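Every protein chain but one is kept in place in this view of the complex.
So, chain A:
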Amino acid sequence: MTVYRSANSTKERANYLYFNDDCNANKNDCLGSQNQEDNYNLLSNNDATIAQGDGEYSFLEQESAELIWVKESCNITVTSNDTQASVSLQAALQLAIAIVISITIADSDRSDHVSQELLQYTNTEQINRQKIYIYNTKDATVTTTDTDIAVNIQLLLQVLLTLVLLLDIL
């Protein structure tokens, strides 16, 4: 059994799930979807909060992919946390920062510039790829975690809190 799951914040979220016993065929499938994703990253950016004409976009590029193979085994427990929830939390925080800035700075040119700069500093590009292969095993438990995203969420929250403290909102 093979499970392939992928989450990406810069495009429409899509789940790729493959169940296939033929390992070679599956590898090709996965490569195909990976390439597609890369194209999406460059060409379309649905989650961008601010777009500027000079070609600078503030968005978060992040990709998490997990590939878990379980072969000729029994009683295997696989726990992997859902990255979708954390990706949307991240997007919500970015949006909140942009909202606070656009409300408080009346001049829209200036507000665009400030929020773009703020988000640019916290803009991280990270790619997480995990591959787990379980073969000829009995009674095993596997847990996977994505720690990168947690750090980023903390950072964005700090920026938001600093802003609202500065503006006496809280």
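A few comments on the model shown:
What we mean here is this: contacts are C-beta pairs under 8 Å (C-beta built on N, C-alpha and C of every residue); 3 or more make two chains touch, one makes a residue touch a chain; residues count from 1.
FYI, contacts and distances are computed from a predicted model.
One subunit of the complex is not drawn; among "ABC transporter ATP-binding protein", "Spore coat protein", "Rieske domain-containing protein" or "Probable chemoreceptor glutamine deamidase CheD", its UniProt record names it "Spore coat protein". Of the candidate positions A:Ile76, A:Ile132 or A:Leu155, contact with the unshown chain belongs to A:Leu155.
By the touch definition given at the top, chain A reaches the unshown chain through residues 79, 81, 85-86, 89, 92-93, 96, 99-100, 103-106, 110, 113-114, 117-118, 121, 143, 145, 147, 150, 153-155, 157-164, 166-170.
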